[in-house]
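A quick write-up on the structure given underneath.
A single protein chain has been omitted from the complex, and every remaining protein chain is retained in its original position.
Our next item is chain A:
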């Protein structure tokens, strides 16, 4: 089983992208308070998706929710320079609480709003960050540009993460011993 946490500055679209992936549609959201949580079935595994709040006042809590994460999504708004810098400034440090071999995926959001003029972050900067945050060997650079409005790259992003951490074959059976097999965030109701 796997814990995936998504972090990033306020209003970059974290809640929206998770909602897009789970519900397969785009929906207006309200700013997240504290954190929220979704469960996703992946072959034989349960995946806990933790959505954190981006507002500065919740930073301390985010590191708490980061604990034990096998994968982390660092999200920034492709049209906002600040949101990208916040990843280095505020969120990089929080990853300490995650698993040692935590997969860190850098995700630029709101691709549908990006034009030639308003793109705030050159892709190579984001890619450099992605390269810098991952120590393990990866086949594909963990960097995605997504749009929750159109759904572009959203499924690919999550499937990339799950497949990397918990490989399954086409019929959904586990292939090999998963890389991150720490128990995490299963909810006992």
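Assume a contact is a pair of C-beta atoms (placed from the backbone, for glycine too) under 8 Å apart; a residue touches a chain by one contact, two chains touch by 3 or more; residues count from 1.
Assume contacts and distances are computed from a predicted model.
Enquirer: Could you tell me which of "Methyltransferase small domain-containing protein", "Dynactin subunit 4", "Vacuolar fusion protein MON1 homolog" or "CNH domain-containing protein" is the UniProt name of the chain missing from the displayed complex?
Expert: "CNH domain-containing protein"
Enquirer: For the chain left off this view, which of A:63, A:83 or A:109 is in contact with it?
Expert: A:63
Enquirer: I need the residue numbers on chain A that touch the omitted chain, in ascending order.
Expert: 3, 33-37, 57-58, 60-61, 63-65, 67-68, 184-189
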